[in-house]
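One structure is given here, and the rest of the page talks about it.
Yeah, one chain of the complex is gone here, protein chain that is, but the others are all in their spots.
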Amino acid sequence: MESSPRVPLEITVRFAETDMMGIVHHSAYVVWFEAGRIAWMATAGVPYAQVSAAGYNFAVTEINARYRTPIRFGEPVQVISRLTALRSRQVEFEYEVCHRDAGTLFATGHSRHICVDRDGRTVTIPQWVVEGMTAGIKRLSDE
Amino acid sequence: MESSPRVPLEITVRFAETDMMGIVHHSAYVVWFEAGRIAWMATAGVPYAQVSAAGYNFAVTEINARYRTPIRFGEPVQVISRLTALRSRQVEFEYEVCHRDAGTLFATGHSRHICVDRDGRTVTIPQWVVEGMTAGIKRLSDE
Amino acid sequence: MESSPRVPLEITVRFAETDMMGIVHHSAYVVWFEAGRIAWMATAGVPYAQVSAAGYNFAVTEINARYRTPIRFGEPVQVISRLTALRSRQVEFEYEVCHRDAGTLFATGHSRHICVDRDGRTVTIPQWVVEGMTAGIKRLSDE
Partner (left out) sequence: MESSPRVPLEITVRFAETDMMGIVHHSAYVVWFEAGRIAWMATAGVPYAQVSAAGYNFAVTEINARYRTPIRFGEPVQVISRLTALRSRQVEFEYEVCHRDAGTLFATGHSRHICVDRDGRTVTIPQWVVEGMTAGIKRLSDE
């Protein structure tokens, strides 16, 4: 997994995401992480909307974010996501939030998830999802 | 309906709701309106969670908000909600956002809704909801 | 102004923007409208971050949104924004939220704004902003 591909997602900071300190509010990053892993899934060839429509979700069990440099409105932001674990019932992702051009590292984070069904019960990740993600990792790594 | 009771809800401004202008972001009021009408329903004796759990929702068809005076973090806010229409498939609410003590009127707004079932189809508002709301209006008006 | 150019912005629905009805929450559209008019400004050649950094903001005085068709996670959304008024101290925008491919009209809306300075006082829109916006409208209309 250490070598799993890193998928970038461009983020345009929303004015609504700033706070009275004049910077992006820390809770926005958590939503960006989510957008980042959904972009990862799409790039890997397993759109999360398909997983969700099939009745499965990667419920969040842990979120961690470390903030280094504040982000201001107008700065071009990139969230780079990487799958770091794919187990029978769990997935984990890592994130880097950085300046698109300057490369400044704004923040890092990770998240842990368990697969749940429509009733919220922990279940095994469906085989087609695992296979799709695995094939995506291989394909992206080969590129 | 003009005389339908006005139900107040105290709002503690969240830091996350401020923006880089140093005031509460205008989108937060829309969420407060929702909290306001849910407080209205609870006070009327028909908790919205019950309506929703029974498979019905008051889907929003229109939102209007007029902003008069900006709100700053730390100011005690009150949203006063009032039902202005209760039809077979529709409800409407009006809102006033004001300073809890000084009475300053920060904003006004209204929303229109249609009743939908679990599949998102427009349906008649269930009889028990209509009766509960009507009884609540009468009881609150008599107080 | 009726002929002012329409600027599209692609929106990827965020999972966080959905609600327990399984559709995008109505407050998200208000944030999308904002992203839409900021995209309009950027396209017109007057990045809003510059206006804001110069100490001016287009404070929202009114928001209106009409919701026609619910939006689901995974649907490709486009917000099309158009300036409908440019006065000495005020601007107005109109929005259409539609399906990127199918063209379904999900919602429409408009917003009114007054220009304020760092202290929140109503002021005349700076000349360079008016000229930039006017030149942008002309340039985009000619394209």
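Per-chain numbering from 1; labels A, B and C assigned in written order.
Everything below uses one rule, namely that contacts are C-beta pairs under 8 Å (C-beta built on N, C-alpha and C of every residue); 3 or more make two chains touch, one makes a residue touch a chain.
Just so you know, these numbers come straight off a predicted model, no measurement behind them.
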Item to check | Per the touch definition above, residue among C:W32, C:F73, C:F93 or C:F106 touching the missing chain | outcome: C:F73
Item to check | Contacts of subunit C with the absent chain, listed as residue ranges | outcome: 15-16, 18-23, 25, 27, 73
Item to check | Chain not shown, touching residues in subunit B | outcome: 12, 14-16, 31, 34-35, 38, 47-50, 52-53, 73-74
Next on the checklist: List every residue of subunit A that touches the chain not included in the displayed model.
Outcome noted: 20-23, 26-27, 30-31, 34, 52, 57, 59-67, 70, 116, 120
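By our rule, only the chains that are shown with their structure count from here on.
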Item to check | Core chain by centroid distance, with centroids computed from Cα atoms only | outcome: C
Checklist entry - How many angstrom between the C-alpha centroids of subunit C and subunit B? => result 25
Checklist entry - Between subunit A and subunit B, what is the separation of their C-alpha centroids in Å? => result 34
Next on the checklist: Quick check: what residues of subunit B touch more than one other chain, meaning two or more?
Outcome noted: 20-23, 27
